[in-house]
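For this view, one protein chain was removed and the others were kept in their places.
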Amino acid sequence: MTIEEVQLEIIDEFSFYDDWMDKYGYLIELGNDPESLNPDEKKEKYLIDGCQSRVWLIPEYKDGLISFRGESDAIIVKGLVALLLRVLSNRSPSEIIDADLHFIDDLGLKQNLSPTRSNGLVSMIKQMRLYAVAYKELEEAGTKN
Amino acid sequence: MTIEEVQLEIIDEFSFYDDWMDKYGYLIELGNDPESLNPDEKKEKYLIDGCQSRVWLIPEYKDGLISFRGESDAIIVKGLVALLLRVLSNRSPSEIIDADLHFIDDLGLKQNLSPTRSNGLVSMIKQMRLYAVAYKELEEAGTKN
Amino acid sequence: MALDILKIRKDFPILDQKVYGKPLIYFDSAASAQKVLSVLKKEEQLVLEYYGNIHRGAHYMADKATAEFEAVRDSVKNFINARFREEIIFTKGATEGMNLVAFSFGESFINEGDEIILTEMEHHANIVPWQMMAMRRKAVIKVIPFSDDGRLEVEKLDSLITSKTKIIAVAHISNTLGMVNPVKEIIAKAHSHGIKVLVDGAQSVKHFKIDVQDMDADFYSFSSHKMYGPNGVGVLYGKRELLDKMVPYQGGGEMISVVKFEKTTYNSLPYKFEAGTPDITGVIAFGEAVRYLNEMDTDAMISYENSLTCYCMDELKKIKGVIIYGTWKDHSSVISFNIKGIHHYDLAMILDKGGVALRSGRLCADPVMDHYGVSGMLRVSFDVYNTFAEVDSFIVLLKKAIKMLGGAKINE
Partner (left out) sequence: MALDILKIRKDFPILDQKVYGKPLIYFDSAASAQKVLSVLKKEEQLVLEYYGNIHRGAHYMADKATAEFEAVRDSVKNFINARFREEIIFTKGATEGMNLVAFSFGESFINEGDEIILTEMEHHANIVPWQMMAMRRKAVIKVIPFSDDGRLEVEKLDSLITSKTKIIAVAHISNTLGMVNPVKEIIAKAHSHGIKVLVDGAQSVKHFKIDVQDMDADFYSFSSHKMYGPNGVGVLYGKRELLDKMVPYQGGGEMISVVKFEKTTYNSLPYKFEAGTPDITGVIAFGEAVRYLNEMDTDAMISYENSLTCYCMDELKKIKGVIIYGTWKDHSSVISFNIKGIHHYDLAMILDKGGVALRSGRLCADPVMDHYGVSGMLRVSFDVYNTFAEVDSFIVLLKKAIKMLGGAKINE
C-alpha cells in the first residue's frame, strides 16, 4: 500500500467513531499494543523531547527501506506514534521525504501536531524526514561509487 | 486680598472670554508684560526644567512675606507664571503652604498643570511650596532663639 | 456577604460557551485569568475616542490618555498600599519585573562572591534571571528547600544567610504547590541582616489583599493578565530609596533627562525604569481590572476560592492512586496532582476533549518536578468565577478518563 492508501485506511477506521472519547479510546487501544521498545532501547540518543511527553524513535535502514520503531511515555501519544509508524515505516527515503501527511488533520487531531504542542510528535516527524534525507544521500553516494 | 479673593478675581477676568483662542490671547498679553527677569538672573540655580518649556523662579523673603519673580521662555507659560505669582507672591509661608489652588482648574487650563505636562509649571508650584516650608522653618527657628 | 457567582460570571462572558460540544470548565486561571468585560470596553473607548502617545505629546488626546495612564499608577499604588506613586513601575509582566530587579539590583549591589537566596519552589521566572545575573556578577545562588508536603523549610534560612547574602527572592504563592509562603517572616529576618527581599507576587496579588508596606517587601512583582487585566502589562513595586540607587534597566525615550553622546543623565522615578512607549491602552485598561478587584469583596472572594479548593481536594483524595503535591496547611487555590501509573498528558488530552481547561506538564518549575522525580503534573486552579458544579463535572470527567486509560496502576 502507498502512503496515501494507508492514510485513507486509517481515516476509514476512525470514521466509526464520531465522538471524541471514542477516538481517544481507539488511540489508547493502539497505544496499549505491547509491541514497543525495550527499556534499554530508550536511550538518550533516540529521545525526542517535548515538554509534555517524550518520544523515542529508532530507525533502521535495509534494502532501500527505512523501518522505524518508536514509543512514547504517554499512551495516547504512543497511539499516535503507532499510526505514524504504520504510515511511514518500511518506506523508501524518497517516499518519506515526499509524503503529504494529511490524515492527522483529517482525523481532527491536528492540534496534536501543531508546532507548539510540545508532545514531541512534530519533532518526531521532522526527525523521520531527517533520517530519510540522510539515508537518501547515502544511497546516492553509493550509486556514484 | 486673600489668595482666594485673587483667584476669584482672575476667574472673573477670564469669564469675558468664552473662546479658547481669546483665553490664550489674554495669557499671551500677560506673558508679554515686560516686567520679567534680567538675562543675567536666569541662572541655573533658579531654573525649573521641563522638556517643553523652562521656568525660572527667584524667591525673596522679607518681613515675614515671600515674594517671587519668575519667567518662562514660552510666552503662554509666562502668562500662566504671571497669574501664579499674582496669587502666591507676597504671601506668608503659611498662606502659601495652605493655599488651595483651584483657579487653573476653573479656567479650564488644568491640563497645563498635569504632573506629566512637562512645561515646568507643576515643578514651579512645588518649588514655591518648598521655599515656603523652608522659610517657615527659619521663622520658627527664629522665634525659638 | 456571599458573592453572587452567577452575576460575576456575566462579567466574563467567555466562560459561557462550549468547547468540543461540552460546557467549558476553565480551571487554568493561575496560568492566565479571563479578562473582565470592562477591560475590553475601556480599550474600545481608547481606540475609538482618544488615543495618543503619552507624556510627551502636547495635544488633547495625548493629554487625556496621559492623565488616565497616570491615574492607573495611583490606583495600583492604592491597591497594594505603596507609599509613593513613584514606586509603581509598569512592566510587561511579572517576569520582566524580576529581570529588572535581577539586572539593576545586581549591577548596583552584587559583587563577586555575593550570595542570593531563592527557594526550591520558584517559577522559572524567579530563577533564571538570578542565574543569568549571578553568572555575570560571579555571585552564588543558594536555595531554601521545601518538604515533601510542600512546606517551605524557612527554619533553614538561618543557616543559609551569611554576611555575603544580598537579596532573597521568593514566591508569595507557589504556582505549582499552591503553598503560601511566610514572606513577612522571611522579610523580617532578612531585614535584620540588612538583606533585601523580592516577592514574586504573580500568584498572590489577586488572592490576597496585598499591603506591601505591612509586608515590608523591597520589591513585589506581578502581572495584569492573572488579575482579569490585559496581557503585556505588569507592575513592579520597589521601595523608592532602593529604586533611586539602582542603575536603569532599559534605555530609551522617557527614561532620560538629558542625552549627550558624552554623558546621559536619567529621569526621576518611576520614568527612569520605563523606557520606550509603554503599553498605553493596556495600562489604562488594566486600571479597570484593578477597579473591578477593588469593588470586589476580597475576603469573600478568597474564602470562596478556598472552599472550592478544599472541596476539589477532598474529592480528588477519594480517587484511587491520586498523588497531590503540596498538602501542607497554608494552601491557595491551585492543586497539582498525578494519578499513579497514568501519564499526566494522557489525562490532560482527554479532559480537554471533555471541556476542561487545565495545565499539564512541568508548570515552569523544573526543580519542583525534580523534587518529586516526576516528568510533569496536572494542575487545576480556581478563580472566583468557578463553581462547585464545575468541580463536580471535572471529577466525573477525571474518573472517566482514568477508566479509559486503564485505571490507576498502583504499585503495592
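By written order: A, B and C. Residues from 1 in each chain.
One rule holds in what follows: a contact is a pair of C-beta atoms (placed from the backbone, for glycine too) under 8 Å apart; a residue touches a chain by one contact, two chains touch by 3 or more.
What you see is a predicted model; the values in this text were computed from it and never measured.
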For this session: Among B:Ile48, B:Val77, B:Ile104 or B:Met128, single out the residue that touches the unshown chain.
Result: B:Val77
For this session: Check the options C:Ser32, C:Thr162, C:Gln213 or C:Ser268 and report the residue that touches the missing chain.
Result: C:Ser32
For this session: Considering the whole complex rather than only what is displayed, give the residues of chain C touching the chain that is not shown.
Result: 13-14, 17, 19-20, 24, 26, 28, 31-32, 34-35, 37, 39-40, 43-44, 47-53, 56-62, 92-96, 98-99, 102, 107, 118, 123-125, 127-132, 136, 141, 143, 223, 225, 230-233, 247-248, 250-256, 258-261, 264, 275-282, 345, 348-349, 351-352, 355-361, 364, 366-367, 370
Exercise. What chain B residues would touch the chain not displayed?
Worked result: 20-21, 24-25, 28, 32, 51-54, 73-77, 112, 118-119
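One rule holds for everything that comes next: only the chains that are shown with their structure count from here on.
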Exercise. Counting contact pairs per chain pair, which pair wins?
Worked result: A-C
For this session: Could you please state the distance in Å, as a whole number, between where the Cα atoms of chain A are centred and where those of chain B are centred?
Result: 78
Problem set entry | Separation of chain A from chain C, taking each centre as the mean of its C-alpha atoms, in whole Å | 38
Exercise. Counting only residues that touch at least 2 other chains, which ones in chain B make the list?
Worked result: none
Exercise. Which residues of chain C are in contact with two or more other chains?
Worked result: none
